[in-house]
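The structure that follows is given in the form of C-alpha cells.
A single protein chain has been omitted; all remaining protein chains appear in their positions.
In this document, chain identifiers A and B correspond to the written order of the chains, with residue numbering beginning at 1 in each.
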Amino acid sequence: MGWINARRRRPVAGYAALLLGLVIVGLLYGALTRTGAQAAPTTAQENIANGRILFQATCSSCHGLDAQGTSQAPGLIGAGAAAVYFQMSTGRMPAKEVGAENERKPTLFTEQQILDIAAYVQSIGGGPEIPTPAQVSTVGADTALGSQLFSANCAQCHGYAGAGGALTYGKDAPGLTQATPTQIYTAMLTGPEAMPVFSDGAISPQAKRDIIAYITQTRTEPNPGGFSLGRTGPVTEGLVIFLGGIGFLVLASMWLTAKRREPWDVAQEENARAARTEETARTSGTEH
Amino acid sequence: MSDMEEVEGPEGPAAPHRVIGTPPPTPRLLGSGQGTEDGGAADGHGAEVEPAEERLPEVSDYPSHASNAEKIVAWCFLIAFIAGCGFIAAYVGLEVGSVDATLRSNLALGFSLSVVMLGLGLGALIWVRQLMPDAELTEIRHAPRSPEKERQAFAEYFAEGTGASQFVKRPLVRRTLLLATLPLAAIPIVVLRDLGPLPYTSLRHTVWAPGRRLLVYGTNQPITSAEFSAPGGMITIVPDGFTDDQDALAKAAVLLIKFRPGELQVPTRYDGSTLIGTMNWTVDNIVAYSKICTHVGCPVALYEQTTHHILCPCHQSTFDAATGATVIFGPAPRPLPQLPLTVDAQGYLVSKSDFTQPVGPSFWERG
Partner (left out) sequence: MTSSDDFKAPRWLAGTGGWLDDRFGGARGIRQLLKKVFPDHWSFMLGEIALYSFVILLLTGTFLSFFFVPSAAEIVYHGSYTKLDGIRMSQAYASTLNISFDVRAGLLMRQIHHWSADLFMASIIVHLLRNFFTGAFRKPREVTWLIGVVIFMLGLLEGLFGYSLPDDQLSGAGIRILEGVLLGIPIVGTYAAFFLFGGQYPGTAIIPRMYIIHVLLIPGILLALITAHLIFVFYQKHTAMPAINQTDRIETGQPFYPYFLAKTTAWFFFVFAACAILATFAQINPVWQYGPYTPIAISSASQPDFYMGFLEGALRMMPAWEWNFLGHTISFSVLIPFAVPAGIIFGGLLFWPFFEQWATGDRSYHHVNDRPRNAPIRTATGIAGVVFYGVLWAEGANDVIADKLQIPLYTVTWIARVLIFVGPLVAFIVTRRICLGLQRKDKELLEHGLETGIIRQLPDGEFVEIHRPMNEEERAILEAKKVPALMPAPGSEDEHGVPAPKSRGAVGWARGVANRAFAETVVVEADGHGNGHGNGHAPGEEYAELGPGELSESSVPHPDPLLWHPHEEPPEES
C-alpha cells in the first residue's frame, strides 16, 4: 500500500485508477448478467414457452397478443419460424418505425432468443421452417447454375453482384454482402416485405444452395481489375472518367502550358537573393 | 510597395506581372532572323528590337537551373526504364489463370506501365519547360481565299475543259450515261437484301402452343400448382423444348406469379375481337405474363410482392400484376400480354395456347 501511496500524485495515477474502476465494473457486469450463452440447454417445450414470453413482451404490441395481427402489423399465423428468424436475425424486427420498409440493423436479441420466438410462432400456425446447417452448406454446390438462377430471379432487384438496387416508392432491395447463408435461405423461402416468395417447389432446396454459393463466392471474390467502383456498373465508370481522367489531364495540361518564369525574372530574383545574403552577412558581420 | 501586380487575365490569374516600364521583349529565335517565308515582310518578330536598359541575361547566366532540370529529366527517364524492365519481368514471371493470379498480374503490369508512361511524360514535360528556351515566332495569317486572278483562271480552265468534253452540249450522251449509272448505284443497296429474312408474321407468334409445359428456368423442371402454392411467389418460366433456344426465349420468357385468394382480378379484355386477358386463363390464382417488356423488350423482371407491381429495370415501366399487368407508370404503352394457363393430365402447368397478341415492343404492322 505504501508503494501505491507514494505514487498517488503522479499523473499516471489518475489513469490507473480509472482503468481499475472500469475493469471492476466490467467484471461485475459480466458476472451479474450471464446471457444465454451460458444458459443450460432447454427442451423444445421450454423454448416455445420462453419464446411466448419474449413474443408477448416485445412483438405483441404490433402483432397482437396471439399474433393475430393489428392495424399496424400483419398476423403471424402461418408465417413460420423461417420468417421470424430472417426478420429478427437481420435486426429488421422489432421495427423502429412504420415506413417504406425495414432496414437491416443490429439485433437486440441473442441467437437463442430468436430461435425461441421462432419456435413459438411456428407452434401457433406452422409455416416454413428454419433450414438445417446441411441445407445451407455450399459444399459441392453448382455456382454456374446458381449464377443462372440468380440472374433470372434475383439480379433485377439486388444487382448482378448483389450490390443492391432501388425499388418503387422509396423501397430498395438491400445489398447481399452481410447476409448469412441461413438468412439468404430464409429470405428466399419467406419473401420478406416486397421480396417475392421462392418456395421450395419453385426453387428447390438444392437450387437454393446453388444460389447461396453463388452469392457468397461473388461477394468474397477479389476484383482483379482494381477497385470495384461499387459494382454498380457504368454509372460510376462515367463519373471516374470525368473527375479522374479528364480532371487529371486538365490539370496536367495547365502545367504543361503555364507561362514560364522568364530568364530575366529568374536573374532578377537571384540578384535580389544575392543582395539580401550580402546584406545579412554585412550586418551580422558588424554585430559580432 | 511591391512592383508586382496580380493580373486577372481572361483565363485566370496570370503570373506576377511587372508594372514598371513596358514588358521586355521575348528573345530572338535561334539562328533564324525571319518569321515566315510567306512573302511578307517579317514584321511580326525577329526584326529590330530595342534592348531594354539593363542587359538581358543570356542562357548561360543561369546554368544551375538547366543542369538541375537535366538531372530531374534524366531521373524520370531512368525510372521509366526500370519500370519498363519491370513490366517485362512481371509479364514473364507472373502467371494468370485464376482470379487471384490475374489480380496480381494486372496490378504489376499496369503499375509498371503507368510508371513508364508517367516517367516519359514527366521527363518530356520538364525537358520542354526547363531545358528548351522559351522562343516565340510570329506568322502572318493569310486569308485562305485564293486571289481573284487564280479563281478566274480556275473557272476559265474548268469551263474550257467541260466544254471540250461536250458533256453539256450533247444531252443524249449525258442522259444515257446517267441512266446507265442508276442501277449501278442501286446495286449496293439491292445486294443487302439477303442480310436477313423478311419479318412476315414471325413477330406475331411465339413458340407457346396448346399443351406446352411451363419449365422453371435454370433447373428446367415442370411445375405444378401445388408446388407453386406460396402466395407472393414469382418465378421465371421457359417453354418446354426450347430451353436453349435464345431466339425462342427472347419472346417466350414468362413470369409466373401466385396471388392470395381474392387478390387477383384480371379483367376480361378484348383487342378488337381478340380476347387478350381473362381470369379463365389463370389456375388457382396463378397468372402468367410475358416477361418481355412492351416498351423496348427488356425482361421485365422486378416483382414487388407487397404492391404486386412488376417493374422493368431498364426504363421503369411498371405493370400491376393483379389487374392484368396494366401500365401504371413509365413509357410502356401496353399491358404485358397474358399467357393462357391450364393444367395437363399429370397436374403440371401448361399453356392453353400461344399468346393472343404479339409480345414485346410495338412495331408498325402490329395493328
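Just a few scattered comments:
Here is the rule we go by: a residue touches a chain if its C-beta (ideal position, glycine included) is under 8 Å from a C-beta of that chain, and two chains touch if they have at least 3 such contacts.
As the structure is a computational prediction, the values presented were derived from the model and not from experiment.
With respect to the full assembly, the chain omitted from this view is in touch with A, B. Set against the missing chain, the residues B:Ile79, B:Ala209 or B:Val327 yield one that touches it, B:Val327. The missing chain, though absent from the display, is touched by one residue of A:Asn47, A:Gln113, A:Gln156 or A:Gln183; that residue is A:Gln156. Of the candidate positions A:Gly80, A:Gly165, A:Pro181 or A:Gly201, contact with the hidden chain is made by A:Gly165. Touching residues on subunit B toward the chain that is not drawn are 1, 5, 7-11, 19-23, 29-31, 36-37, 43-45, 58-60, 91, 94-99, 102, 105-107, 109-111, 113-114, 117-118, 120-121, 124-125, 127-128, 132-133, 135-141, 143-144, 192, 195-199, 202-203, 217, 236, 238, 244, 246-247, 249-251, 253, 291-292, 295-299, 301-302, 313-317, 327, 329-334, 360-367. Residues of subunit A in touch with the missing chain: 142-145, 147-148, 151-152, 155-161, 163-170, 172-173, 214, 217-218, 221, 223-229, 231-235, 237-238, 240-242, 244-246, 248-250, 252-254, 256-258.
By definition in this document, only the chains that are shown with their structure count from here on.
The touching residues of subunit A, counted against subunit B in their complex, run 145, 148-149, 152-153, 156-157, 165, 167-169, 171, 191, 193-204, 207, 221-226, 252, 255-256, 258-264, 266-267, 270. By the touch criterion given at the top, residues 14-15, 24, 27, 54, 56-57, 59, 61-62, 65, 99-100, 102-103, 106-107, 110, 121, 125, 128-129, 134, 216-219, 221, 223-224, 226-236, 257-258, 299, 301-307, 309, 311, 313, 318, 329 of subunit B touch subunit A in their complex.
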